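The complex appears here without one of its protein chains, the remainder shown in place.
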Amino acid sequence: MIVGARHAVPLPANYSIQPTLNHTPMPDIVDIAVGADNFKTLVTAVQAAGLVETLKSPGPFTVFAPTDEAFAKLPAGTIQTLVQNIPQLTRILTYHVVAGKLTQAELAKLGVVTSIEGSPIPIDTTEGFEVKNATVVAAEYRSGQLA
Amino acid sequence: MTQTISPPSQTLPPSTHEFAEIIHRLEAGGSMLPDTPENLMQIIGIYKAYAVPMDFYWRDLLYIAERVFLNPLPAFKYFLPQEYLDLPNHYAGDGADLRVWRGRATAHPELLEFMEKGEMNRRMPKLLHHLWHDRINMEFAEECMRSMLWHGRDMGWGKFDAYLDSEEYKTNADRAIRAYFKGNPAMLGLYALFPEMFLEQVREMSYYSNLGLFWEVMAPVFFEMSDRYDEGSMTTVPEAMDFLVNGIFAIAGRPIYHHVYVGDECYEIIPKSKGFTWLYEAALPYVEAVFYRTSPFRGTKSYNAQAKQVPDDQKDFHYGILYADVFPVGTAGIPPTLLMQDMLHFLPPYLVDYYKQRCRGEDDMLIQLGITFQRSMYNVTSAVIQALRTALLYPLDDPNPRHLMANRRFFEAQLDRFKRPEARLRDVQRQEYR
Amino acid sequence: MVAQFLAQSFWLVPIYPLIGVSFSLLWSPGMIRRTGPRPAGYVNLLMTFFSLLHGLIAFPAVWQQPANYIEIPWLQVAGLDLTLSLEISALTVGATTLITGLNFLAQIYAIGYLEMDWGWSRFFSLLALFEAGMCALVICNSLFFSYILLEILTLGTYLLIGFWLNQSLVVTGARDAFLTKRVGDLFLLMGVLALYPLAGTWNFNELAAWAATAEVSPTVMTLIGLALIAGPMGKCAQFPLHLWLDEAMEGPIPSTILRNSVVVAVGAWVLVKLEPVLALSSVLLNVIIAVGAATAIGGTLISIAQIDVKRSLSYLVSAYMGLIFIAVGTQQLEAALLLILTHAVSQGLLIMGTGSIILNNITQDLTQLGGLWGRRPISGLSYLVGLAGLIALPPLGGFWALLKLADGVWVSHPWVVAILLLVNTLAAFSTVREFGLIFAGSPKQMTVRSPENFWLITLPMTVLVGVNLHLPLILQSLSLLPSWATLNKDMALLLFWSSVAGCSIGAIVYVGQSIPKPIQLPWKKIQEFFAYDLYTPNLYRSSIVFSIDWLSRLTDWFDRYIVDGVVNLVGVAFLVGGETLKYGNSGQGQFYVLTIALGLAAMTIWMSWSFITHLF
Partner (left out) sequence: MLSTLIWFPIAGALAIGFLPSLPVQRTKLLALVVSGITLVWALWVTAQFDFTNPALQFQENLPWLDALGLDYQLGIDGLSLPLLVLGNFLTWIAIYSSSETTDRPRLFYPLVLFASGAVTGAFLAQNLLLFFLFYEIELVPFYLLISVWGGEKRSYAAIKFLLYTALSGALILIAFLGLVWLTGATHFGYDTLVGQTLPMGTQIILLGLLLVGFGIKIPLVPLHTWLPDTYVAASTPVAMLLGGVLAKLGTYGIFRFGLGLFPEAWANLAPALATWGTVSVLYGAIVAIAQKDIKRMVAYSSIGHMGYVLLGGAAMTSLSLVGSVSQMVAHGLILALLFHLVGVVETKVGTRELDVLNGLMNPIRGLPLISALLVLGSMASAGIPGLVGFVAEFLIFQGSYAVFPLQTLLCVVGTGLTAVYFVILLNRTCFGKLDNAIAYFPKVEWRDRVPALILMALIVFLGVQPNWLVHWSESTATHLIAAISTAGDPLVATTAVPPQSPPTISH
């Protein structure tokens, strides 16, 4: 599951104060993302980090996926710098991934989930649907076989 | 001078914070420093004057961390070899990873000229320039490094400091130490006796590397700002701040590592694969340790344990440039004098003219530029605060009032740190503070 | 040949540092601005090196030679002949070498320690001033000129403690040091004035000769002697003039190295020189012993109660100076000189070791330090060697000095030996306590990261470690150690066991971790009594400071309202209307002047009239 989000900042996860990401839960992730129009940057990043295999492995996963629009808001060079620090890129990307298939309702009930990177991700649904401080903008994309 | 800025959105009532005006300015996308042409001219000029010695600092810090390493008598550690002067900056020049500055990647020409001729404007052997104290005060850079090292554990940023205590780190360091002292039974014997002493030295070296990698980024950022100001494409203080915010984001992910070279062999004490990043492992600790905390200048506070002038907890240390009193600069016991002196050599002409017409002109330029530096660092801190806000909270133009309120809480919490009487935030609001 | 020449030109030794000072002036505010002040430090270091070299080369030429005197006339007026007499002997040359050597190391240390400081020119000039003053004092053979030099050093103390002048406690510390020492100096001046009519000379060697045969009323001699010892008491921070040394700890560590090792000892040096005169009154000798004993015991006890690294050591300085007072009081001059030497080198090392810790752990609070042994072994070992050299722990220097003293007084003043043993035990305990609090235990917040400092700090430290370790050999080669046959073995054992006792109790309490810290004695009052320096600051504030303040205010009030008031009243009554004087009306004032001027003019014309007519 992939959740599209409005803005993206490639900041790591291990801080009390933390970067934002935006997301959309969804199933077979890589394929769906490749298929969708607005995750091109994400896909490039995942490929650069060598995470394709991980995400293709038996899941299920929920991914809070930043949209291209979100990436585009980042200052020029951000991605370029990140691609030069693969371990960090990996950490950031895996921060956006939660094990298990979680729907919006389930997420709302949980309040906080743990990313496969290891850090907690707070979920807030008091107004709209916010994962960390990012607003979820897109519907859920589900993968047929994993959903 | 400062026009009252109303909150950007009518949805929020005005702040009741002591620094409400500044908070409203931040909410409108401004800086803690008022947006005046005079402020802009001053801070850009000082960024440039700061960047030149910084170009030396980062090179030398890396040189010490990578090459000088554990030399017990490093008498010549400030004598940069050509190799490090030519070391291409990763963020300038044609081969840059990300070209922040359009200038060259090797050492800045003004720096090279200064190293060659000095203030005395005479070509002399390096050693004489050094002995005549006609040189960059590298001691200042080391002091910043020590401040990061000493506050490291307590600050809670990142995992860098914790990594220094891991077994993995110790193993890496051990390999490097043994390689470095190969064929030196005396030092190896000492190492066998007091391994912890050597390890602690290596930890310090890791911080050398950390700060060097941090400043490697900042120098081109400042150079670029100066160039843009000169060509007229940077016209307000918020623009200058935004440039810094963007820079912070762009470079945030740059790896922080520590490599040591013994001969041609490279020993990775902190490998890049640990994934330590510039923003969290270098920039934020640097801001906290140097801008906010450091330690009280020995010339201004008593260290007498019974006098209790030095706080018991490291978190209560507030002696950084945002709090420091610049007026005693030039007196005994005031470490920032070293930096001020370094910047004095590289002031752009417009700033020299500006100072000449004020206060005691050339006579007290050291203090005048120190206060300008303080202003400029309030702008940098504003950039950090805005960057954190972007990262952790919501856009300034977010339509949701709850989000805006969260932003305000954040700004208020940040500005609470400047409620201390010694904070200079109030002063930098006034142009007459110089 | 060269040695001979250098011995004859030994008066140059105090001149070198003064040359350094004059160079340093180039870096005064407003002079050299575009480049930094560090050359001032290098120049002074070089000059000290010359002094040191001069002394080292000249030493063989004076060794086992009779003292050589150089007379330099200074002022001859109305029957008073003030000639500066210098004594060049093995003792004085050796003492200057100690001073220049320690200053040399302290300056290297300072280059490291003060690398972030901008006040180099002032700092190194003042160190040089001290070096010059102390060297001059050591070779000076005249009480009068010794007084002059002590006064100049008092001024130097004021300026050196006031080095970090932005800091409020520095400022009060400098003030108190200056005034305390000045009080001592002025009493000394009274003694100097009073001694001359009796002895007819101020030269130490002549004074000694005079004292050998003099017949003076013991009462007079006691009074004069009391005045004479007040100067050394101030310099040596003896009770009750000890407070300034505590406050002087506000100054930077490199100056503390010099101060705690040799500067305080100049008082003791003058005392040793004066001993023949002082010995004319047995009461006086007992006073000296009493002052020394009180300071030695009180100082060590206060030291144990301090939580500040530097202050704990500074009270030990007072205590050891107290031992030297005891030595002079019991006329054990050789022991006194030996004690000055061993104390200087070991105390210097203790300060260097702790200074190195303070520099990068920021805090000076013993309760905030701990767990540094593994990471700071160089500082730790330096401290241990300094500790061993200070107390009576064979085979290092302190042992031999204390042994000599104990041996010497055993017959005449057996109870002094008891004091010695007590002080030695307490000093051992205090130093081990400080060691334990700094180096043992587990790291605290401020000691989490603590790398050993760089070479400019560790190098002088290790050199001084070497000096301390070799001191017995040096003493041996100068035949200053007793042979095995003449060794008082019982006394040696007593001293040894007292050190062991102090060290082991200290180690059990402070190095071992079984007793929780901080230690609270059941008698809190007593603990605080020592922790706050016997409440001496309060005592001073409520007595001397209070009374002078009160007296000056009262006199000022008296001056304003009584003296001036009466005068104004008289003026009102006799001369002018009260309004004039009170509010001052310039119109009326000018009227008076005009009157005077006209009157004078008229008088002049009248008087000159006949003269003028006479002319024509």
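Note that the chains are named A, B and C in the order they appear, and that numbering of residues resets to 1 at the start of each chain.
Heads up, the rule we're going with is that a contact is a pair of C-beta atoms (placed from the backbone, for glycine too) under 8 Å apart; a residue touches a chain by one contact, two chains touch by 3 or more.
Because the structure is predicted, anything quoted here is derived from the model rather than measured.
Although it is left out of the displayed model, the omitted chain contacts the following shown chains in the full complex: B, C. When the omitted chain is restored, the residue from C:Ile32, C:Leu155, C:Leu422 or C:Leu539 that touches it is C:Leu155. One of C:Ser28, C:Asn286, C:Ser477 or C:Gln513 touches the chain omitted from the figure, and that residue is C:Ser28. Among the residues C:Tyr196, C:Trp410, C:Phe496 or C:Tyr540, only C:Tyr196 touches the chain that is left out of the figure. Screening C:Leu26, C:Ile72 or C:Val220 against the full complex identifies C:Val220 as the residue touching the chain left out. Within the entire complex, the positions of subunit C that touch the omitted partner chain are 28-30, 74-80, 147-149, 151-152, 154-155, 158-159, 162, 165-168, 170-172, 174-175, 178-179, 182-183, 186, 189-190, 193-194, 196-198, 200, 216-217, 219-220, 223, 548-549, 551-553, 555-556, 559, 563-564, 567, 571, 575-576, 580-586, 588-590, 592-593, 596-597, 600, 604, 607-608, 610-611.
The set of subunit B residues touching the chain not shown comprises 300, 325, 327-331, 359-361, 363-364, 366-367.
Just so we're on the same page, only the chains that are shown with their structure count from here on.
Shown here, the protein chains touch in a chain-like sequence that does not close on itself.
Chain centres here are Cα averages; for subunit A and subunit C they lie 71 Å apart. Listed in rising order, the residues of subunit B touching subunit C in the complex are 72-75, 118-120, 131-135, 137, 139-140, 143, 146, 149-150, 152-154, 193-194, 196-197, 199-201, 203-204, 295, 298-307, 309-310, 312-314, 328, 330-335, 337-338, 341, 344-345, 363.
In the complex of the two chains, the subunit B residues touching subunit A come out as 97-98, 100, 157-159, 245-247, 249-255, 272-277, 279-280, 388, 390-395, 400, 402, 406. Residue ranges of subunit A in contact with subunit B, taken from their complex: 7, 9-12, 14-15, 17-20, 74-78, 80-82, 84-92, 127-128, 133.
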